[in-house]
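Below you'll find the structure, written out as structure tokens, and then a few comments.
What follows is part of the complex, with its chains left where they were.
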Amino acid sequence: MKLAIFGLGRMGANMARRLSRGGITVVAHNRSRGPIDELLREEEHIVPAYEEADVFRELDGPRVIWLMLPAGEITSQAIERLLPQMSPGDVLVDGGNSRYSETMAHAERVEAAGVHFLDCGTSGGVWGLKNGYSLMVGGTKAGFAHIEPAIRMLAPTPDSGWGHVGPAGSGHFTKMIHNGIEYGMMQAMAEGLAVLRKKSEFDLDLAQVTELWREGSVVQSWLLDLTADALKQEGQGLEAIQPHVADSGEGRWTAIAAIDLGVAAPVMTLALQMRFASQDDEGYGNRVLAMMRNAFGGHVVQRRDES
Amino acid sequence: MKLAIFGLGRMGANMARRLSRGGITVVAHNRSRGPIDELLREEEHIVPAYEEADVFRELDGPRVIWLMLPAGEITSQAIERLLPQMSPGDVLVDGGNSRYSETMAHAERVEAAGVHFLDCGTSGGVWGLKNGYSLMVGGTKAGFAHIEPAIRMLAPTPDSGWGHVGPAGSGHFTKMIHNGIEYGMMQAMAEGLAVLRKKSEFDLDLAQVTELWREGSVVQSWLLDLTADALKQEGQGLEAIQPHVADSGEGRWTAIAAIDLGVAAPVMTLALQMRFASQDDEGYGNRVLAMMRNAFGGHVVQRRDES
């Protein structure tokens, strides 16, 4: 099998490696040359495509083009640009983190041109190269058939960790919700560790505690594995790490999707909001509260020049 | 009528003033002399009691002793100390912010000695002197009858803003829940203002917005009145105020009482927790989250030395 990957960032490059190591030829394209050359040096079944035109030259029909680009404008523009160059029966895969509603619009446009469109939500982070990725694919059966061999190769095993879950958009939707769940699980774990740490009279070793939970306990999970390892490596005080937690589109879209559907998703949403709070250096809401307490109760407010 | 107030802090002193101005004689006792002398200078119907013994000398039976002391040990010890000096038919009022479960234990002990015990939850803050207090009283009917004239005088009007709500403990319980509601209302308002402020393209004047909501809107409330006034006075940026929000026993006890009763009180509880978050300078949980994101996704963590 032969397919092209567009976008050789952390995810795209590693997926190219995993495919190549499994014997699938990857036509590798990227805006800049560096990542292409690196792949070429390190992996066997890589065909470089420094220009977009090279991709079309290297692929035979039906061509499979797999986008691993930043969601939003960049992905949309790539689809606009590529579609006129593709032929009926070709296959376009969006393996990035696009918002499912945009994906549905993309699918409509692409399928109208007779090109198969598939959205592939991809989980696994930097560990996917070694362990395989969890892959959630949306699109038609006919389109999926074209990429199934690649999906089986990217997955942890040919028969697990992947699924063709539904029509176009459903892959990204499922991946989005996966991330929402991840937010909640992470927040739960972080809160638990924060309470353990605050109970200073027990002088707990959180690297030990997380390590022992890894086997036999109800909270055993991959996130826990990573947490235990990192606490050992960083030192449990984490003094060097700033308490600012970034968030991503998928966390926000999950919360919004739940609202649009009228489903209560309080824990997933709150996990997102606690990240917002961690990013908030102004603390305006808290200033308002301190001010109110002063106004009704005469409670002292700390003023900047006092503290 | 004549009664003794123990504890001339902000609340106790103002209550003594309001009673005195209404013609009720207040035997005023405090650990230190200052607040007694101040009351004596400024109000008419004040009898100073520099020592506890003076209180018993100045009051005729049935004596009414009204505690306005910090909740917890100080209030408990005062009850222990006073009870042996009181006579059956006397009246002991706890007007402070005691936890209702402790109040129930106090009541049992005091009533067993033949002394009436009443718990009086008191809301109104620094505005109570002028506007009157909202008073929630727990205890027996017989006991309540002794203090009803004082209650009517402390309240905004003789016929409103007070109630004998139930048996011993119910006054403090009702006041506690009142504060839980207050936490939730404050947090809702603070969040709303924070969102308005973040929408910088509209360049809203939050002093104007809160002022206009004061009449006709669904959110009109005393908290809004205070907020609007304070935003005008402080300047809407609140730059001088630190974003640290203290919490009090009643907020915590409300959350715990809801858990003990198995009732969902998520908004009241979350309002408390957001205060905890505002007080958290270590941010351990957030460090854990930043570390996890790095561990699974290779996401950059900000380190102390970089920022």
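Note that the chains take the letters A and B in the order they are written out, and that residue 1 is the start of every chain.
Note that a residue touches a chain if its C-beta (ideal position, glycine included) is under 8 Å from a C-beta of that chain, and two chains touch if they have at least 3 such contacts.
Everything quoted here is computed from the prediction, not taken from an experiment.
Every protein chain here shares one sequence; 2 sit in place, and the complete assembly counts 4 copies in total.
Basically, only the chains that are shown with their structure count from here on.
One finds 47 Å separating the Cα centroids of subunit A and subunit B.
If you check the complex, the residues on subunit A that touch subunit B are 10, 125-127, 186-187, 189-191, 193-194, 197-198, 222-223, 226-227, 229-231, 234, 238-246, 266, 270, 274-275, 277-278, 282-299, 301-305, 307.
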